[in-house]
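Below is one structure. I have some questions about it.
The other protein chains are all here in position, but one chain of the complex has been omitted.
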Amino acid sequence: MAEPKPVLEMTGIVKEFPGVRALSGVDFRLFPGEIHALMGENGAGKSTLIKVLTGVYSLDSGTVTLDGKSVRIGSPLQAQQAGISTVYQEVNLCPNLSVAENIFIGREPTRFGRIQWKRMRQEAAELVDRLGLDIDVTAPLSSYPLAVQQLVAIVRSVGTGDSDGSGTGTKVLVLDEPTSSLDRDEVLELFRLMRQLRDEGVAILFVSHFLDQIYEICDRMTVLRNGALVGEHLVSELDQVGLIQLMIGKAMDQLEELHEHQLHADVGETLLKADGLGRVGGVAPFDLEIKKGEVLGLAGLLGSGRTELARLLFGADQPDSGKVTIGGKQVSMSAPNDAISAGVAFCSENRKTEGLVPELTVRENIILALQAARGWTRPIPAAQRDELVAKYIKALDIRPANPEARVGRLSGGNQQKVLLARWLITQPKLLILDEPTRGIDVGAKAEIQKLVVSLSEEGMAVLYIAAELEEVLRLSHTIGVLRDRKLVAQLANGPEITPTRILETIASGEHQ
Amino acid sequence: MTTTPRWRALTQHHLFWPVAVLVVLLLINVPFTPDFFSIKMTDGHLYGSLVSIVLFGSPLILVAVGMTLVIATGGIDLSVGAVVAITGALTCSYISDRSDQDALSGVFLAMGIGLVAAVVCGLWNGFLVARMGIQPIIATLIIMVAGRGVAQLITDGQIITINSEPYKLIGGGYWLTLPFSIFVVAAVVAVTVALTRRTALGLLVESVGGNAEASRLVGIRSRRIKIMVYVFCALCAGIAGLMISSNTSAADGNNAGLWIELDAILAVVIGGTSLLGGRFSIGGTVVGALVIQTLTTTIYTIGVPTQTNLVFKAAVVIVVCLLQSPKFRAKVFGARFGSGPGANGSGTSAATPADTTPTTAAAPKMEVS
Partner (left out) sequence: MSATTQTPKAKAPDSRTTSRGAQLLGDRRLPVLVTATLFIAMYIGGLSRYANYGFGEPQVFLNLFIDNGYLLVAAVGATFVILSGGIDLSVGSVIGFTTMLTAWLVEKQGLPILVVIPIALGVGAFGGFLMGYVIHNFEIQPFIVTLAGLFLFRGLCLVISKESIAIDDSSVSSMAQAQASLGMGFLSVGAIVALVVLAVAFYVLHYTRFGRRVYAIGGNEQSAMLMGLPQGGTKIAVYTVSGFCSALAGLLFTLYIQSGDPLHATGMELDAIAAVVIGGTLLTGGSGYVLGTLFGVLVLGLIKSIIQFEGTLSSWWTKIATGVLLCAFILIQRAMTTRRKT
């Protein structure tokens, strides 16, 4: 069978942000009647590619061809009119309006400028019916759970161009992580709809962090890494181990070489114990133990539940099942305060939004956690404060070594060090580091890893999350493996634990 | 290059622009009133334009100082005008009921009652904002609307006049050759600076306003801080209420402190505190309030009809806000100045590259959520 012509072709797509080349000459094609997965880890350029395609970003160079015609997509509206519709993870509809309106808003059927409500509801109901859904189109969208709202978003995107010819019907449907907070039944319903649309000839671009879902529903996949195309494969021709290798970007043997153990053996008694801790939509209930002086690494792909697990252990999200004991005492974990006073510290992966206060100085950011613990009435005496700050600026080599510098102006690596310093001066018992080495230069990376080793030698427990397997392997005594929002295995590190082994565990989701 | 580093450091100081505006405004007066800067001693009291600017600006400075902390947490307090009216009304009506209006104990008690009422208003605002999670504009609107009614209820719709020498001192009396209210303002400003900079309150307030989520994750109890800040703001408004009613020896539930919330917000903005919260400057606010008062005085002395005062104020609001808007800067001055408050100037600091790869891509993603 001859390969059909692609409905969408993107060639040589380049997109730059100040200081960053998010996409460097990516090619991408999409065929009618297929479900196509776009795969890649953090910073691979998935979201940027999607946003270029849907007109949220304008591209710096490259061409987009739709149905053989070259198109320029300048805005989400133009994308929709060209036949490219998008459904995001956060449902971008108006919850205060009815389902029918959400489907039709912007192209309501009108006569002499008057909206024909009856006709709109009728058409909406027909559309919903045709797609095999059972939704009352007159009800407000907010009365439905997120999963249904997502389906409505798809219905909206499919319904383009119905009444007044402003659109041409959807040719390309982009689904950006629609499944991340759905349960199994909801996912099945979504898949049923996706298959129906595919059979009607729509090309669907599907982004999901759940490998099972990719292998269940997709026909073809494109893998990106660091803003470049790694390859396009039929799903049936690439197994999970192969896919993960492509995504993480190192061939097996290369990974093996990097892997060397330099772990100290002084692991003490149990510090933290989690029993059946879990959160719906976050991570499935898990048991976990962290010992004093132990580095527990978490391995798993982006979206596998690494961050969610860490947030539960810090009380940043409230667990809805299970309990946590720290040092023998049960901790309620209803707010970060509870965890902090029990000696837990958490460096978020989102330095800018969840970590630093960009307007404040390096000094102020460093003392913030300690000061919060002391309360506002007991300021840290200036001399002691300056001494502490100077000590950590020196110890972590924060540059510029000026405590008065505004933290927002520091480079990523230095911001990360400020965040580390903030928690280190509180002398925590357990330090949670969520991707501390993301987006920072190689030198700073090595320094942070060295620091983790020496902290654990001093008896601090560390929960270490990193996207790169070799980093986790090099540092951890124990490796927790996550897949599809589940802690699937906990492996004691040793000579027999190789990157291959971890990859296989992630790929199979089973403890071997 | 003729600009010395010292000059550059000076222009970059957060107080530079507010002070510069103030100085220019003051200088404008000189051609019209040559003895503008002179201060005369009459009957043991100092008189002069500068003294009266501070004297008439006192209530505004007080309210604006309290407002600064509220705005720094990312909030706003619209109820301060009503609190001014309530405090004045309660205090005056209590004093007027006394047989001996000059008795110190009675005056202190009256002031105490007024200030307690102010604190109650602050607690209510703080409760709605911090506990109930209601937007500050909406939460404080309630007392803004109802408060004046309450004040009129207290005064029975009358303007209560009193004749109490000790009470007169606060807003209209002299002490050590200077108006007593200047000392009150100085004391409140000093206490505020001490409270925020000698303790960790200032840091925690700026942190909550600067990044609420990061503050939560660092363990700051932002609810308590917000409630405190609203109470403090109301207390400042209460003291301003005492001052205003003392100055006129009367309580006017309808007009005391009218529009003062808007002037106070304006003073805070001119003083360089962003309405979005975060970094605040008490000194800047004081200068901002003085700018507003000087503007009023200047308009009066240079002979422009006083009624245009409000038009000037509107112009100031617009100019200040436009200058603070990154979008406006980008459009008017080009992209070089548009990227944020940090972007203008600062050739000195090590120009470190922005955060590399993924985080930058993640930042725009935030907007979509």
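Letters are used for the chains, namely A and B, taken in the order the chains are written, and counting of residues starts over at 1 for each.
To be clear about the criterion, a contact is a pair of C-beta atoms (placed from the backbone, for glycine too) under 8 Å apart; a residue touches a chain by one contact, two chains touch by 3 or more.
These figures come from a predicted structure and were not determined experimentally.
For the chain that does not appear, the touching partners among the shown chains are A, B.
Only one of B:28, B:142, B:159 or B:178 touches the absent chain when the whole complex is considered: B:142. Across B:168, B:216, B:279 or B:313, the residue that sits in touch with the chain not pictured is B:313.
Of A:88, A:314 or A:464, it is A:88 that touches the chain left out of the display. In the complete assembly, the contact with the undisplayed chain comes from A:108, out of A:9, A:41, A:108 or A:349. Within the full complex, the residue among A:145, A:169 or A:268 touching the omitted chain is A:145.
One chain of the complex is left out; on subunit A, the residues touching it are 56, 75-77, 80-81, 86, 88, 91-97, 101, 105-106, 108, 110, 113-115, 117, 132-136, 139-140, 142-145, 147-148, 151, 156, 182-183, 185-186, 189. Even with one chain removed from view, subunit B keeps its contact list with that chain: residues 76, 128, 132-135, 137-139, 141-153, 156-157, 253, 262, 265-266, 269, 275, 305, 307-315, 317-318, 321-322, 324-328, 331, 367-369.
One rule holds in what follows: only the chains that are shown with their structure count from here on.
The centroid of the Cα atoms in subunit A and the matching centroid in subunit B are 43 Å apart.
Considering their complex, residues 198-201, 203-204, 206-207, 210-211, 213-221, 225, 278-279, 342, 349-350, 352-366, 368-369 of subunit B touch subunit A. Residues of subunit A touching subunit B in their complex: 17-20, 22, 42-43, 45, 47-48, 51, 56-57, 88, 90, 92, 226, 314, 316, 335-337, 340-341, 346, 348, 350-360, 364, 367-369, 371-380, 399-400, 405-406, 408-412, 414-415, 422, 438-441.
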